[in-house]
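Each chain you see keeps its place in the complex, though not every chain is here.
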Amino acid sequence: MSEAKARRGNYFEDFSVGQVIEHAAPRTLSSGDVALYMGLYGPRFAVQSSDAFARAIGYPGAPLDDLLVFHTVFGKTVADISLNAIANLGYAECRFLRPVYPGDTLSAVSEIIGVRENSNGASGVVYVRTFGRNQRGNRVLSYVRWVMVRKRDRLAAAPSAVVPELAAKVEPADLGAAVPNLDVARYDFALAGAPHRWGDYAEGERIDHLDAMTLEEAEHQIATRLYQNTARVHFNHHEPSPFKGRLVYGGVVISLARALSYNGLANAFHIAAINAGRHVGPCHAGETIYAWSQILEKAEIPGRSDIGALRVRLTATKNRSCADHPLFTPTGAYAEGVLLDLDWWLAMPR
Amino acid sequence: MSEAKARRGNYFEDFSVGQVIEHAAPRTLSSGDVALYMGLYGPRFAVQSSDAFARAIGYPGAPLDDLLVFHTVFGKTVADISLNAIANLGYAECRFLRPVYPGDTLSAVSEIIGVRENSNGASGVVYVRTFGRNQRGNRVLSYVRWVMVRKRDRLAAAPSAVVPELAAKVEPADLGAAVPNLDVARYDFALAGAPHRWGDYAEGERIDHLDAMTLEEAEHQIATRLYQNTARVHFNHHEPSPFKGRLVYGGVVISLARALSYNGLANAFHIAAINAGRHVGPCHAGETIYAWSQILEKAEIPGRSDIGALRVRLTATKNRSCADHPLFTPTGAYAEGVLLDLDWWLAMPR
């Protein structure tokens, strides 16, 4: 009985379609989290950096960085969903639904929307839709992820496969819910760091973000604990593992690449949606992260004359400059050093 | 004269029974400290994690983690008490007397309650009772520690030995002062992460907390500076030392083990008292901390129907799993890898 109090997490056969899981523990985010997020990644987007800048354009104060919200909600799901995961396979239909401010308390609830056992009988893929909510019960975030999870017992019967249909991208009409109507005339482009508006970007345009960051063990551990993400692969150097030491939580790579992308996308102040995302390879401390972006699509947001959306493919690499825009080899495999392949919608002033 | 302005700390012969020392400097703790504490250890106890959760059950907001309070008060004493310490020998009679919230300012005062020179004439043991106070002068913490301190001058006369009688444990009637009367009906066990209440634990029960954390130099240094603890052994890798590099402040091990203990003791949200504690061996960066707990005793707290107390023996190890509950060898010595042997009272909802 006693050992049962310490949880080993769910295995593939513990999940069934329709199951709803309320995740522990709610978490109040504060200006302390804002400062630590700044210290860990160094973002410079003016809206999140300055209360005065945010107020001038119509926010009540600087909203939290969208990825701090994402990682906090994601972190809550780990103990229930992915403690026994082999790999985090992908994201889809991620939307930011309301701004989150210091003092707000986030909690998370997930629904299992698909299961499919692997042919090896040792694991399966679980599809989960997760909602992040604030202290008033309002949804602030919604996303789907799918993850490969070990079976506890290889002999457990395989469930009927259910694979959800997921949108290839979030529709422009579904973007911008987390951005109040802005007074763009009061958006100071000089203070924000670049003159480029939504209209200044072209589909197909490629931007090497130039800067790079070498990642340390203490940095990714502090970040991952800040999100109360307790997946063991990130923290235990002693336990034998199939990986070369501790694995960096993929969200750390996303946040670093996002911060680097300021140099070239300084006014893309809000992540409106994540259409798709893939962690192409593992990341370890000591590696240096570079990033580049390609503009995939430009879209007006229905009903919004203040902001427009850029669909951007963000690629992060390790120990490899992005000057030559690496992504695929001629044979279609990911190029050496590619770590992250992310497709997201960014909101910019028009 | 000039060098006298930089203090080298007190030596054994500087202490006398009855001496009262007001420690510098007062420190306002904020939501920034809460975030950094989260990033350094990753605790998930819902009461400290969420303002909304804490308010629902009767707190005005999330209280600070008890160990953040302890380390802050302890840190203030170092410059006066233990700058020339050889070893921190033990703790007793530690009680948390009032909740502490972001914005509160803590200061510390100590009374020397015992001195006993060692037979080698080179050092002695100093017993100190320390009180932590808030900005209103109310006591929030009280504890005794004893520490082995070098003599400045081996020829200095030995004082009469005074060894205080210390309680083997804090009495249940003295627990819970830092917890307001709670509305347990509004304590959401699903949100808190586990269904187990005080009544669900049994005396003798042993819990391996399963998770583990590898510790980095930057992490323990940031933590120890956060507490304004300036003991040189934690920070100086250059100066020759009898230790293998920088020593980790023992409080960092306690906080890591406490955070790990969430997995198995998720609703033990408050440290009501520390009965005894011993740092069994040194800890260095690069080592991986594991922990397990044994329930020593269950006690009702007189006058409280909302919470009960569990007396728990928490053991932390380094580079060794706690699956086999390591503590002693058959000959009664501490087992290899045991770092910390702590006896504390935890409060849980009934």
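For reference, chains read A and B in written order, and residue numbers begin at 1 within each chain.
Rule of thumb we're sticking to: a residue touches a chain if its C-beta (ideal position, glycine included) is under 8 Å from a C-beta of that chain, and two chains touch if they have at least 3 such contacts.
Please read these numbers as outputs of a predicted model, since none were measured by experiment.
Engineer: Of the identical chains, 2 are shown. What's the total across the complete complex as given in this file?
Structural biologist: Across the complete structure, the repeated chain appears 3 times.
Keep this in mind: only the chains that are shown with their structure count from here on.
Engineer: Let me have the rounded angstrom distance from the C-alpha centre of chain A over to the C-alpha centre of chain B, please.
Structural biologist: From the centre of chain A to the centre of chain B is 36 Å.
Engineer: If you look only at chain A, which of its residues touch chain B in the complex?
Structural biologist: Residues of chain A touching chain B: 1-3, 5-8, 22, 24-28, 30-33, 35-36, 79, 102-103, 105, 107, 135, 216-219, 221-226, 228, 230, 232, 235-239, 246.
Engineer: With touch defined as at the start, can you tell me which chain B residues reach chain A in the complex?
Structural biologist: 30-36, 38-42, 44-46, 49-53, 62, 102, 190-194, 196, 200-202, 205-214, 216-219, 222, 263-266, 286-288, 319, 321
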